[in-house]
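Left out: one protein chain. Kept in place: all the others.
Let's turn to chain A:
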């Protein structure tokens, strides 16, 4: 089922949480709403679910205007960050709940069979008679997903689904959710503040800030062509250096960067640590090493440029470099944005 949001608005008291968001999620697509806290991503998800009503704009499911359909009749599966499993019901009863309260009557045998199928799907066979307090966090989240899927929702909505879990469980569940999505092909929208999670899992990433969409695209698009300094910074570690543009070329120290289309004057250059390298001499920014941090995949140099700006760069593990050493930071790739 295709989801379409058309200039959706939402305010809480005087705080404008969502400001005119328009968004389309194709049928069967897996889309991430990514943004820092307070960016309105959860509010958007809750409005799609019907847990909040939009102050303005409309939300369509397929050709149906769902804006004013209450959550009960909207036919969405919602997975909460803290699972929201019914603590007084067993895993089986939790999964069966939606089918039991449904207007569409099912026999007990039908419900039992469906519960067994779902338990198999989420790989929790044999745990059906446990209570939520008796299973681990990762298992609880899988039960929550099975419960949401039990009522054959038109769309699946997940609010920070892995936020409360530790890193390893999180990575496993991510891959597993991707597989389930491939198997069921259900339109899925999920919220996260973790860019790695969004890039790892989603077909398309929608980046939000201050209640507005700042960029949307495939993980490749948002990573390779960030549309703003915000997106650049939000997606990963980045250095910001000041540069001067003269006739289409930006200069930082002795380095020159093509800056087509930029007017003469100050500009911000954004550089990821991996876009930089270290050399003893050559064309680049003169700097002094402050510290070297060793990591399994390479070395990170924390350096200070001649003009006093801090720079971090990732270099190959073989690079010989020590603190206090003077040298040159060379630029392999850079992204320019007008000075803010």
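The rule is simple: a residue touches a chain if its C-beta (ideal position, glycine included) is under 8 Å from a C-beta of that chain, and two chains touch if they have at least 3 such contacts; residues count from 1.
Note that in this section contacts and distances are computed from a predicted model.
Only one chain is not pictured, and the protein name UniProt records for it, out of "Transcriptional regulator, XRE family", "Dihydroxyacetone kinase subunit L", "Sulfate ABC transporter permease subunit CysW" or "ATPase", is "Sulfate ABC transporter permease subunit CysW".
In the complete complex, the residue from A:10, A:41, A:114 or A:147 that touches the missing chain is A:147.
Touching the missing chain, out of A:107, A:168 or A:247, is residue A:168.
Checked against the full complex, the candidates A:69, A:121 or A:135 give a single residue touching the omitted chain, namely A:135. In the full complex, the hidden chain is touched by chain A at residues 49-51, 71-74, 76-78, 80, 82, 84-88, 97-98, 101-103, 131-136, 138-139, 147-148, 150-151, 166, 168-169.
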